[in-house]
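Pasting a structure below so you can have a look.
Heads up, one of the protein chains got dropped from this complex, but the rest are sitting where they should.
Labels A and B are assigned to the chains in the order they are written; within every chain, residues are numbered from 1.
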Amino acid sequence: MATGRTSPSADVRADSRISLAYVLAESIRGFDPRREIRHPVMFTVYVLFLFILVVMLDPGLFPDLTVGYDKIYYLGTAVLLFATLWFANLSEGIAEAQGRAQAESLRQIRGGLRARRLDPAGTESAVPVETLRIGDVFVVPQGETIPMDGDVVHGAAQIDESMLTGESQTVLRESGGDRTSVLGGSRVAEGEIQVRVSALQGQSFLDRLIRLVESTTREKTPNEIALNVLLSALSLALFIVVLGLVYLCQLTGYAAIDVATASSLLVSLLPTTIGGLLPAIGISGINRVAEANVIAKSGKAVEAAGDLDVLILDKTGTITTGNRLAVQLVPAPEVEMGDLLTAALVGSSLDDTPEGRSIVRLAARRSAQSVRLEPGSFRVVPFSAERRMSGIVLADGTEIYKGSVSAIQDYAGELPPTLANAATEGARQGMTVLVIARSKRTLGLVYLKDVVKPGIKERLAELRRMGIRTVMCTGDNRLTAATIAKEAGVDDFIAEARPEAKLLLINREKAQGRLVAMTGDGTNDAPALARADVGLAMNSGTSAAKEAGNMVDLDSDPTKLIQVVSIGKQLLITRGALTTFSITNDVAKYFAIIPVLFATAGGGFVGVRALNVLGLSSPHLAVLATVLFNALMIPTLIPLALRGVPFRPRSAIDLLRQNLLLYGIGGLASAFVGIKAVYIVLEWLGRIPAWQSLLSALAHFLPGGFL
Amino acid sequence: MTVHPPRPVRPLDPIPDETATEAPPVPAGHHPVLGHLRASIVLLVLTVFLLGLAYPGAITFFAQKVEATSANGSLYYVNGTAYGSTLIAQNLSAPWLFWERPTPYDYNSSLGSPTLLGYSDPALVNETKSYMQQYGPYKVNASVPAILVTISGSGLDPDLTPEAVLVQIPRIAAHSNLTEAELNTLVDAYIIPPFAGFIGPAYVDVFKLDLKLLTLEHRSV
Partner (left out) sequence: MSYSLSLVGPYLDIAIVFALVLALAPSIGSFMGRVFMNRPTVGEGVFGPIERAIYRLLGVNPRHSMRVREYAVAFLLSNAVLILWIFFLLMFQNRFPWGATPGISPMAWDLALHSASSFSTNTDFVHFVTESQVTQGGLLLGLQVAMFLSAGAGLAILAAFIRGFVRKDGTIGNYFVDITRCVVRILTPLSILGAVVLVFLGLPETFATSATVHTLLGSTQSIPLGPVASWQSIMLIGSNGGGIFGANSAHPFENPSALSNLFEIGLMMVVPFSSPFAFASAVRRKGEALPFLGTILIVFFTAVALVIIGQIATNPDLSPIAALSQGSAYPVGQETRFTLPEGALFQTVSVYANVGANNMAIGALSPIGQMAMLFGMFTQSTPGGVGTGMGYLLTNALIAIFVGGLMVGRTPEYLGKKIGRQQIGWAASLLLVHPVLIFTPLVATLMGGFVPPLPTAVGASAHTFTSILYEFTSEAANNGSGMGSVYVNDATLWFNVVGAVVMLIGRFFPMIAMLMISHYFSVQSPLPPGPGTLKTQSFTFTIYLTLFLIILTALLFLPALALGPLTQIGGG
């Protein structure tokens, strides 16, 4: 499982296990006015609901506004306004429950850990994990769980992080270099390590992860704030308009609007669909990122991911597998190809590096014979810094070495001119050239080449369709870099990059106002990760890198950034699409409610009544049907809000056209059809005797109107 | 570090910041608000003189040179006496004259424009009927065109459609020494065709028509 997208096995992905009880409790807690007031649109509905409740119980309070008081109608209105609020709370509850389920499973990992602390004298003592301080060193023997985040200071081990990441393959962690960081909660599968604590209790990665996914005081992202401002202004304007309509109907005497109808009209007109689902959309964005096994440290980072202009990718490990593989053998003059093949096979058959294995694979493909080495009949000469070659010495004293051009020249003398030219040409094309020599005689060359990861080209093309420019960063020379860049299809590349290259590039792009993302794992990536708008740190990297980035990929898959970008875009698109849906949906509601207001007026009113395209006859039923439809839109769209609008990379204008048709026209049409359908159902219900007697019983027992 | 784009991206047109001017420190002794107040007052004074006075003055000077008749209201003079403006309606309610559209203000333009009854106002029906009664005593060829019994936007235009003029012919023939045929010919001559054949309707300036009619009938003027 490399991308984290497909496998549902990981513990953090607990979306299917949300607690119904929690959701219900949360949806009721949502009625706390202190929570409602954070969502201006729904707060308006909340106030109207309370108002209708009061009026229902004592219509005498506002005799002017309750002309034609009908207890069942007011009850129905109150119930439907309550339902509108409850549905909105429900959506937020479900989104939060998803996050909570993830947090819960994480918390279980940590429960009751103890650490074997190593004091300066070197003695080991078992202490509760809470007492560990930064800088303390502890020992983790094979099979035990690592109690705290830290860096390996001694030893090496295979670590099983599956409880955190769902990744079943173990990863190597060792002291020194860039693979020192271990996470609290993971398990040492093989080996023993000493770890220096790098995070305070409560500040560890696991702790922050838990806090993040269950946080209810989620900060709003800039676009969410702007959208809230727009929706609030629109709501306030609609409030003025409906208030004006109520007064004007009364003052002109054309129609009578009671408070229940007015409140219903207002609630139907308010952008309740988007207003109700807005918090859920934001929470589910973070949840979806978590589902992809990426921990975003803030919602802002997820939103920023949707906005990216430039993506800086490391060549090695991201675009290429990082291993150079043999692609061609060139014999020296007067050397048989078969001879070279045999030497290559024999010389590399015990070389376990990817390069060595690839030489064997290539030679075996080209050569008919196979080579068998009897145990004890040879001696392997590993690569060493002083020799700069590796090879094998057979029992008969034959030495077969391979190494760089200069190393072999030191060993076997100058290369023949044709071979030297071939070596230069190969290097020019960005290939690594190894020379093979047997017993001080140069036999030929092997070309080794960086190989682009399968599928990376398609993913980069996808990014380009999203409008994101990719920049490849590599320490290779220009030629090598250009070859890979062309093969992979990146837009730009930086060759011969020094460690600070990424930071310089980020600064330059940001100075032009672009949003930049990068992935990184090394300590020297940390400043750039911190500077980037989206810094995706690899979980396998150092603590410093993970600290600096605003997202951490638990799977350590650099191409994960592409998935994060999609999620960020989905987040924005979902908001935009539901806003459009909400607004176009509203227009239809005028056509349902305004004409029926004039139903009780006398003759005439031909113009207004012509608006009754839905052919609704009963005013109360029409109003209730409209509010009910409006309320039902929220639960109907909860799955969409949680899942996000499907996103396929394509040009912005195509996206706009598609989403306009779907959510704009769809919103308009669905409201007309939906309201009529709900009306028909209500009308049908009203003809059922049981329903009628239920309503009259309700009317009888309710205290409304008698206070 | 070398940055080398393999496929150079076309440089996108940056928005030049050509209008940005450095904001020099406000000169000493220059109060920002008082300075703006002074500038506002001077701007007003300049506008009053240049655009309130000089502009209409210059145009008037020009107009009086090149188009004196229309510049003074297209007045129609006979022997130095102005009998009206060819553009403005006046009371022509004598039975031997062609009538114009009704007006609530007796064609007194200083009373402003008439406020009209709304499209859907029942009073409009009564008003229209009452204007129709003026035509009641007289024989009308066909039905009365609505234009004759409804008020125009200005209440001051002397114009009618040819058909609204033609329906009045029997009445005028009855009250003057001209025959219907003579009147028909007269009206035909006074139909102003659309300008260049396609601009504006064909219409009759009733003031001009009645002027001619009065001369033909040898009444005053």
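In this section, contacts are C-beta pairs under 8 Å (C-beta built on N, C-alpha and C of every residue); 3 or more make two chains touch, one makes a residue touch a chain.
Keep in mind the model is a prediction, meaning the values are calculated, not measured.
**Student:** Any idea which of A:Asp207, A:Asp258, A:Glu303 or A:Asp450 touches the chain not displayed?
**Tutor:** Answer from the full complex: A:Glu303 touches the omitted chain.
**Student:** May I ask which residue of A:Ile52, A:Ala292, A:Ile319 or A:Ile468 touches the chain that does not appear here?
**Tutor:** A:Ile468
**Student:** Of the listed residues B:Ile147, B:Ile191 or B:Leu216, which contacts the missing chain in the full complex?
**Tutor:** Spelled out, the listed residue whose C-beta touches the missing chain is B:Ile147.
**Student:** Among A:Ala25, A:Leu200, A:Leu236 or A:Ala395, single out the residue that touches the unshown chain.
**Tutor:** Counting the whole complex, the residue in contact with the absent chain is A:Leu236.
**Student:** Write the list of chain B residues that the hidden chain touches.
**Tutor:** The list for chain B reads 12-24, 26-27, 32-33, 35-44, 46-48, 51-53, 55-60, 62-64, 66-67, 70-75, 81-85, 87-88, 90-94, 97, 101, 107-125, 128-129, 132, 140, 142-147, 149-161, 163, 194-195, 198-203, 207, 210-211, 214, 220-221.
**Student:** Which chain A residues touch the hidden chain?
**Tutor:** Listed in rising order, the touching residues are 222-223, 225-227, 229-230, 232-234, 236-238, 240-245, 247-249, 251-254, 269, 303, 306-307, 309, 464, 466-469, 512-514, 568-570, 572-573, 575-577, 579-580, 583-584, 586-587, 590, 594, 602-608, 610-611, 647, 651-653, 655-657, 659-660, 663-664.
To be clear about the criterion, only the chains that are shown with their structure count from here on.
**Student:** Rounded to the nearest whole Å, what is the centre-to-centre distance of chain A and chain B, using the mean of the C-alpha atoms as each centre?
**Tutor:** 68
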